[in-house]
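Heads up, one of the protein chains got dropped from this complex, but the rest are sitting where they should.
Take a look at chain A:
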Amino acid sequence: MSSKKGLHLTLKIWRQKNNKSKGQFETYKISDVSTDSSFLEMLDILNENLINDGKEPVAFDHDCREGICGMCSLYINGRAHGPDTGITTCQLHMRTFKDGETIVIEPWRSAAFPVIKDLIVDRSAFDRVMAAGGFVSVNTSGNTLDANAIPVPKEDADKAMDAAACIGCGACVASCKNGSAMLFVGAKISQFALLPQGRIEAKRRVLNMVKAMDEEGFGNCSNTGACEVECPKGISLDNIARMNREYMAAFIDKG
């Protein structure tokens, strides 16, 4: 048990029964939060207190709590995944906050991500964009080439890996003033565009994914770069540039 003194905090949390009802902020006090706790553990304690008081706990999305599943979200003090950079909310620790602080907690803010309850939003639009082309059209029979028959330059493989590291959490959309999903889509387009396996249907892929992205109601990119700043996995804006190049080439080719 840590002997450090716990934090006393005021929390302003968005409460909303479902996607049809109107939401509002509620204020809660919480004390003795260990600075070694994660942000979500702090919310666990709050929820335990609420249940003991006969109230409904705050609903929030979370799962692996290791920064990799992309399930957690939360807008904390006006920033996606909170004040620290390069991490998801589950990896945000309470030592980042000061005793006596007021923390404002909201769900992802974007028309394409409607609120389901409290702090939980519906991100299934991402799945639908993926279903439009986020794959290599190869059957999973196992009757493919030997893996080493497709050599890939290390630099390309590394860059593809950097793009593929996207966890689909939606922080990019939530941080963008236009609600654009171009960092997410650009990352997937880049991963496949950089690899020989994905090159063959690259044009078809980018046209289909961009079309699906627009249909879901995501906005356009205006190069503000907020998405890159708030991305927990450091996905670079270069991916948006690559997607635009791929799109232009495919579009001209199609026209």
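By definition in this document, a contact is a pair of C-beta atoms (placed from the backbone, for glycine too) under 8 Å apart; a residue touches a chain by one contact, two chains touch by 3 or more; residues count from 1.
Throughout what follows, contacts and distances are computed from a predicted model.
J.: Can you tell which of "Succinate dehydrogenase / fumarate reductase flavoprotein subunit", "Recombination protein RecT", "Phosphoribosylformylglycinamidine synthase subunit PurQ" or "Urea ABC transporter permease subunit UrtB" UniProt lists for the chain that's not drawn?
T.: "Succinate dehydrogenase / fumarate reductase flavoprotein subunit"
J.: Of A:Leu9, A:Met71, A:Met213 or A:Ala226, which one is in contact with the hidden chain?
T.: The missing chain is touched by A:Met71.
J.: Which candidate, A:Pro107, A:Gly168, A:Gly186 or A:Gly219, sits in contact with the chain we can't see?
T.: A:Gly168
J.: Footprint of the hidden chain on chain A, which residues?
T.: Within chain A, the residues that touch the unshown chain are 1-3, 17-18, 33-34, 36-38, 40-41, 44-45, 48, 50-52, 54-57, 59, 61-71, 84, 86-87, 91, 93, 95, 116-117, 120, 122-124, 126-127, 130-142, 144-148, 150-154, 157-158, 160-161, 164-165, 167-168, 191-192, 195, 197-198.
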